[in-house]
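Here it is, the structure in full.
With one protein chain held back, the other chains of the complex are shown just where they sit.
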């Protein structure tokens, strides 16, 4: 342990065994002290509120299972996003109590913090096809410990459906709004609330949608203030920052 | 005149001066008969409902004045789009009765058809900055002979303002909707009406707007059906096709 | 039912049980009255002319079958676009009288309005590969109740074939023009008619076609006026707005 | 006033002059009741915390002055972003007490809420050229009523400068991070804090920067979670949402 | 036949049965005379030098076989590009004498014109991966009747290999140069010859190649004059125009 | 002179002063012999048919004048493209007999080859705004020694105007077709001729034109075979390759 | 051999059998002397340090095996990049001593130079998903004869991990830094070292990553000087140039 090394050095200084000049030189040569980093790593764990989140894309079921087993052994919670059914089958074979959020494509294992907070995060989605991304956001925020509510299928082409829930829109701590195609929903929602809005463009669409680019650009250009945007289809990122905002 | 040539050929056939075989060969060698084209050109004039529209960009004031003088001499109406004030000054110096639609950047001269039609074209715009494009559409359709109404400054961030005029939206013959930034307005309007909607993206915005690209892509991906799109800032084109639809 | 609530409130006012001031306050707090929305939803159904259109992409055969069964039970017509053969097989197994428009990739079930209108919608396509998109437009407009005619395989490289049907082009209520590659056909057609033209870029092509981008940009820049554009491969959208224009 | 109309209707019901059925029908025909909208507009004012923010681009000094005068007459605060010096000269000539935030390019007039909140918004910027955007965010949040701190010139090429202020990074309510060129700073900051980070790409750079596109894409792809992005150079938007988050 | 109609009309004029005025009116109403089009269609066949070329992409083996059979019945030559092996198997089963140019992915059937011309078309390719496109050009030009020579694998990274064949480069009638990746070869070749150069970008590459975009842009910006470009991977188009140039 | 060096070396070998082995070694070390290059440089002059063409963009009037003076001193012809009027004024002050092709923005000085060739190059343009580019092509080809004809203002929106000159289109040696906006003209012309077509996209247009990109992509995707494309606005390049093709 | 031809010519000159003038003429007609090219080809082999590197993409296992066999017969080393497992199986079946670098996707056969150099190349990677590209660089440089060290999984979101190895970063001869997503790592590393940095963007990411474009643009815009970039996923290219730099 480096902390012990420093303690030992200080003890030698206290004991007069090491002159101050030598001790100073030695401390200078520790480029970035281990203590600092240990502290940083600990902070990191504290910060995210979950020891680890696994992004499944590009990993084999075996790799995922190994990670889940390690955390189960540590009795720490863990969850994985973008999980295909085959991955869940493998995880459940190893850890029968693992949970499967099918629409969200999330696997969770272990005991997560209980959702709390007076005001909920409201996750809003435009069309049924945007629901997978919306659920990724909702389940993520929920597993991290936020209270989450949902308001789905309120796309701008039937804008009146949105107005039925005006009160929930106004009362949320923060809103996550997922939409594909023209990505107009965050602008409309942003005009109806005084809460921060996290917009998630989805890759739902075809042709001049360019795999989510149209929704992304629309949201970055939203005329209503109070909106910030995450990457295309990044439900996890939206849920994560929404949790941070709500927890503030 | 080619028509005369054909007549003369037929007269010779009738008179027995030219054998049928020779006449047939001669007719075959006229690649596309002039008559046909004359007819096409005439139709063209009839079709547009205005003999000529001038696109000012890239033309000098002198060139514009010349065109206006020619039409004035023919006692035919003419109008010019994308006209800078300097151009209007030049035109008015030559033709004191020329009219200047300042916001629309349109100069008109001569006597235009009186607007008619039971149902009006409703021109809708999102923000005050989109108004120039909206006015280009409105004045164009009006000069071509359509009845035009306006509903301005009803952007999606304050969507409730739009609902005050729900009846006008439902009763229009066709709607022209101009919006920049995220270009969401046509989707919302399209969800509220059963009339065809012509969407005009404007280049209003900055950064990831990419000079109107964000609004253009959004409108092409509009989730509400019944919407078609014209080029960025193409108020003239929107007004023109709206007139054709309304006149149907 | 909210309508009942209002009625009940009014009855209490009439009976003197509720003072006017309280009733006014109560009415104020209904953010957007249910009545309004009910009315909007009803209008929506009236407007489209078909209760529902299903977009198959991203849906399972099971989901599609369920939707078709629901509408069959309601004795209402329904049709689905972008349907793969496997979907049709599943639908026909459930509803033997479902119809399959193979080229258009559309499945229809139930009794649709009889096509009417003095002038037909003319659907024009450039090459044989654009035909799927053209058919999607034609069948859509037809099922919605418009009279539809077709003029296929008249690409600009053999432009003379187009001229044989000049009269039909002039007489149509509105034209839908589908083309891939350089997307030039709408410009040419637009120069030959006084009717509104809805241009549909198709993703037919390769290389610098960029999946339909070349045709899309060409159509947005069409030099002939009277043209508006829908999304790449969006035959449904073109047929839908053409029906709205023709029905005007 | 519509509110009066409803009251009058209710009074007639109470008086037995209007039967309940007629009153119900009349209420049904109010498409979206004026009350609702009045309420929405009032809410809107409450929500933003400032009656009005003016975006100067595309407006003349005269127009800006007019807006400032109106708010001064109402004794309400107002501020304007993207203000060129010429605009400030015009405003100060009319309102000698108007204030000029030169780097932020913001003009403010009137009495703004006093900044409050236990934790401050920390505005971080990468290079000196990003400072204008960072200041737009800082001044915006400050005028809206948030407490703001600044940490400037800590670009990733000299990443060690950032570490000196680790504690302020950890203690902020929310961070706004502005960076141009490769836009890497939000990722690094996001890895050091458990607070939400609002990233602002700036158009600082040249060549393959494509006017801020490189920074924008980098930020949308940030590997650290807890980051959301606003439009290129949109310091106002970043300051606005940061204020909403901090105020939660 | 329209030609017969016109002849019959002329005969009636000659016989005095039809007055000149009526004949003139009738001729005027033929929008574009059938004669003209017939002539155009005939010309079309003459022009291409081959009655038909089939683009296989998006066609089934059955469709291809049908086309080949029709031309075989007419004793006319036909060839098909972008043919997968499965298509050739199907064609050969039907027409055992069909030929298969494997690298070029071309199937040919029937008797083609014998290559002629004093100067040959020289087809040059950069790397082995560009050879499929180069061969498509070479076989196309050859089947159309041009004499073709090949100079392969002379990419700019080993530019000295190119110089060994300087004389052939100078003596060709026209050069087709296919290259992927950075697409630099046409510039180098263009600097060594006084003959027209047709550049074909190929989609060979990865990453920032963007499926041929890098080579396409490079060739459009070639600093050597005398170069024109066809679409990415369009070996057929390059061979076709090279044949037209060589045949001049 | 290197040629002299080699001669001298050979003379020494002949005289027995230098052994064969030494001479061989010496020859080997000439990396690429000067002779070869001299020959290449001479060829270069022969090839272009004009000793020099100057591209004015980015050069000062002084630099242009210097180049013109040098060629005048050598009694060799020279011409300059993209010349602003100020440049011509400077050149004419120095060389009063210099010629100014205003629309083409070309300055020429000296005695050029007399245009020859049985068949002319036909330069076709779509709109009046494309004329500058078309003229650059026409004047370039003409100064290089080709016979040039013009067919202007035959855009596809008035396609019938094109047909009047069908014979000239068929009889040209090669066609240069300049068009902006949707860039459709080359496809149509390509379908009417059996001659090679060089397409020049122009940057005429706005919005989704993206400074000529729409026309460029359209031309690269032209459905008519026999078309190759040069850079946007590159009239010089089109005229140059057309001359090379015509001269074949 | 051409070298022999020249020797023979010189011998004839020495013997007086060939006059100097004839010899000179003959030498002149060798466009680029074979000697030169032979020399160039030899140099080429010397330069790369390996006779051949094979890029597997687009080649069949059979073709790869053939190349490996040829080099084995010549007792020369060879290695292949982008090798799928199936290719390695085929190669090992033929050459049992071939080696498989699984993560790097490289197959090597034969005896390679022993790594040398006082300072090593340090290959740094951001995330585990970037490791394949990093390994391609590391194994490439190693096989070419450079000493290579690795520093993996030090992405900017946990920037403190990077500081632990500050000394290795400062002592490397050159650094290769591979990163996907926002591509920020090279900027940070570049700020910590005085050695040249070769940045490799990887295609790791999704959505607005656009297959590596975000990382590529970020690296090209790196604010730290001393960084140059290779193509997306081009680990081979990075390892190759790093070897050249280290070997200097």
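As written, the chain order gives the labels A, B, C, D, E, F and G, with residue 1 at the start of each chain.
Basically, a contact is a pair of C-beta atoms (placed from the backbone, for glycine too) under 8 Å apart; a residue touches a chain by one contact, two chains touch by 3 or more.
These numbers were taken from a predicted model, which means no experiment stands behind them.
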| item | value |
| --- | --- |
| Displayed partners of the chain not shown (whole complex) | A, D, E, F, G |
| Option from E:61, E:77, E:110 or E:155 whose C-beta touches the chain left out | E:155 |
| Of E:192, E:230 or E:245, the one touching the omitted chain in the full complex | E:192 |
| Which of G:77, G:183, G:205 or G:237 contacts the chain that the document leaves out | G:237 |
| Interface residues of chain D (partner: the chain not displayed) | 129, 158, 160-161, 163-164, 166-167, 204, 206-209 |
| Where the missing chain touches chain A, by residue | 3, 6-7, 10-11, 13-14, 16, 19-20, 23-24, 27-28, 30-33, 35-36, 39 |
| Those residues of chain F which, in the complete complex, touch the missing chain | 31-32, 34, 36-37, 40-41, 44, 57-58, 201, 203, 211-213, 216, 231-234 |
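The rule is simple: only the chains that are shown with their structure count from here on.
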| item | value |
| --- | --- |
| Set of chains adjacent to chain A and to chain F | B, C, G |
| Partner chains shared by chain C and chain F (touch criterion as defined above) | B, E |
| Topological distance between chain B and chain E, in contact steps | 1 |
| Interface with more contacting C-beta pairs, comparing B-D to B-C | B-C |
| Centroid distance [mean C-alpha coordinates] between chain G and chain F, Å | 40 |
| Distance between chain centroids, defined by C-alpha means - chain C, chain G (Å) | 55 |
| For chain B, residues contacting two or more additional chains | 31-32, 36, 40, 44, 158, 191-192, 207-209, 213, 216, 220-221, 225, 231-232 |
| Category of the chain touch graph - line, ring, star, complete, other | other |
| Interchain contacts (touch definition) - all pairs | A-B, A-C, A-D, A-G, B-C, B-D, B-E, B-F, C-D, C-E, C-F, D-G, E-F, E-G, F-G |
